[in-house]
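Every protein chain except one is present and positioned as in the full complex.
As written, the chain order gives the labels A and B, with residue 1 at the start of each chain.
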Amino acid sequence: MVKEETQHKGLTEHSGLADIFNRDEQRVNWHDETLWFVRSKRDKAAHSLPEWELLRETASQIKHNVLSDLDTYLQQFEEQALINGVTVHWAADAREHNQIVHSILKKHEINRMVKSKSMLTEECHLNEYLKEHGVEVIDTDLGERIVQLAEEPPSHIVLPCIHKKKEEIGELFHTHLGTAAGESDPQVLTEAARQHLRESFLTRRLALTGVNFAVAETGEFVVCTNEGNADMGSHLADVHIASMGIEKIIPRRKDLGFFLRLLARSATGQPITTYSSHFRKPRAGQEMHIILVDNGRTVQLGREDFRNSLKCIRCGACMNTCPVYRRSGGHSYHNAIAGPIGSILAPNLDMKAYADLPFASTLCGSCSNVCPVKIDIHDQLYKWRQVLVKEGHVSPVKAMGMKAMAFTFAMPRFFAFAGKAGRVVMKYLPFVVSNKLNPWYKEREMPKPPKESFREWYKRERR
Amino acid sequence: MKVGLFVPCYVDQFYPQAGIATLELLEKLGVEVEFPERQTCCGQPMANSGFSHLTGDCDELFTESFAGYDYVVAPSGSCVLHLKEHLHSKKNPSAAEDLRGRIYELVEFLTDILQIKSLKARFPHKVGVHQSCHGLRGLHLSQMSELVAPGFSKPEYLLNFVEGIELISLNRKDECCGFGGTFCVAEEAVSSKMGKDRVSDHVQNGAEYITGADLSCLMHMEGILKRQKSGVKVLHIAEILNAGE
Partner (left out) sequence: MSSREKILAAVRANKPDLQPLPDVIIPVREEGLIEEYRRVAEGIGAKVYEVGGIAEVKELLAASFEPSQRIVSPLEDFADMAEGIEAGIDPHSFADVELAIVRAEIGVSENSALWVPEGNVSQRVIPFICQHLAILINRERIVPTLQQAYSLIGEINYGYGVFIAGPSKTADIEQSLVLGAHGPRSLRVFIVG
């Protein structure tokens, strides 16, 4: 139902999609509480380390160094990877990335593969591309497999099916994996997925993984999972492809000590993910490829106000803490990466299509505070708003209203005169437009206009 | 010490009693206060909507109105934060820049500049404190729950001087109320839901009053309380700190 409705005009924006999400208040409560639970676990983990803020600051500075010398690090990484016996590819955009993956598949005459979680391949829409070219892709992260069976995109970068209830997952598994009707016990469902995916791991000859960190100094890359799916896939496959955005580089192996201490604690409150796998060379007889992908990242690097967004290590903490994300769901952001970080990354790729996202925030600032690499997320949301207005991506009606408001506020006498009994504020502040059709009134009352304004009182009493 | 009182546009027109309480409280504490009458708005409603290029006239007016004072004090964290971060003047750039460092939200003015150690006020009620985001994360009126750092709360420090008051604790001590300026209508569904959730945290924990240093959030929560026909009321912190016998 939701899918059909989103086809209608106006419901392709965050506010419209969030409105649909909010029709079931109990479900919103559940979604909010589930993610708040994750935020609370993050707090507990962070507060167990007195050096937490120092770690964040250091990680942020390391990433700043990376951005400031990225070309050197990329070449160093490539050089080391080649020495390690790894093939290195460069992809300017999503299309080229997908073509490279497909060419490797073709070379080995493979048409079935496994993939562990990679937000980059979501960003590049790799699965759709490969499907069109007759390649079957099985996502092996449990959450990703669930949304894949449901034919939906992930709604969260770390918890892909956090929007789904266990009963719905039970139904999907009943249809696709043959579990008993009505079975919704997470233990039982996970076991069914384990058996199903083990068969995939054992039979697929090519595995694609994402990359959490790539070390320039050694040419190795680190992949973090809890399930072990990246390792099950890659250690059993003849060919391992690792896709990474160019910003995943870190200078030295020892820098992992900072990032791995921050990543899982920020993401889920775990002290570390179960597996932090360091891939440096292909195993004997295996072929290993790394694809370095730009897809807009160098453009973002050139936007001074927004380049810090490239520090992101994809922990998802900003989503878990975001009061808007928790109450609108990941799909309302209509982008591979949802939430606050998605809202500052997406306009870089397409300002027009994602002009709504920087406005889907109260600018409360909690995101910036939980960010393990101290990205000034809420300040960037504010700055994107200015850019989007200047570039003409805001409705003319809104622009007119803003001009009228600015005019009024520039005229003290007019303001004072018209302001009697709250008329100016009622007219120009959008949240108090005196009209029963105003969305304010749906669930809220207006304050009662007082007999006199402060300035009237002041005139009478103090002058 | 001469203080220019800035009463933000919506406070002027909807919550004059908060402006009055701020004025009286400062005077009680021996501060000379004036209200420059040509003031209008800080410009934030435009800027947060992406129209910061339209705030020039507001900025000039503000700079003209307040340049002569030792301090500017306002009963609204959000407006103060906006001015501290964004006030500029083409006509008088140095005055605007200088002014940015002298603008204070009422609570921080009382704790940091006046450094008050006691207060004569009485308010025998159960009160929940709403930590407004811009006051909290912008002005650091309290410690933010996300950070690993020693706790403090300037509003609670002041409220603890008030006789008879009982501060309640909340399940989520510093979550946003969902007002967010134009967000409250542009994103009506999420905004209302955030407001309802914030209000219910206070109500469930027994608040008779919700207070804070920012009336925009309080206005939002009041709108929800009234719609729910709740007996719980909102009051700006100045009104509690100024409350007599």
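Observations on the structure shown:
Criterion: a residue touches a chain if its C-beta (ideal position, glycine included) is under 8 Å from a C-beta of that chain, and two chains touch if they have at least 3 such contacts.
Nothing here was measured: the structure is a model prediction, and the numbers come from that model.
Note that the absent chain touches A when the full complex is taken as a whole.
Residue-wise, the contact with the chain that is not shown comes from A:His278, picked out of A:Arg23, A:His278, A:Lys352 or A:Lys448.
Of the candidate positions A:Ala46, A:Leu70 or A:Met446, contact with the unshown chain belongs to A:Leu70. By the touch criterion stated above, the residues of chain A touching the omitted chain are 34, 37-38, 49-51, 54-55, 57-58, 61-62, 64-65, 67-71, 74-75, 84, 90-92, 96, 140-143, 146, 159-162, 165-166, 169, 186-187, 189-191, 193-194, 197-198, 201-202, 218, 226-229, 231-232, 235-236, 246, 251, 253-254, 256-258, 260-261, 264, 268, 270-285, 292, 294, 298-299, 301-302, 304, 307.
The rule is short, and it goes like this: only the chains that are shown with their structure count from here on.
Rounded to whole angstrom, the centroid-to-centroid distance between chain A and chain B, based on C-alpha atoms, equals 32 Å. Those residues of chain B that touch chain A in the shared complex are 7, 9-17, 19-20, 23, 35, 37-41, 43, 45-55, 57-58, 61, 133-134, 136-138, 144-149, 172, 175-176, 178-197, 219-220, 222-224, 226-227. The part of chain A that touches chain B in the complex is made up of residues 14-15, 18-19, 21-22, 25, 28, 32, 36, 43, 46-47, 49-50, 52-53, 321, 323-324, 327-328, 359-366, 368-370, 382, 385-390, 394, 398-399, 402-403, 405-412, 415-416, 419, 421-422, 424-425, 428-433, 438-440, 442-447, 449-450, 452-459, 462.
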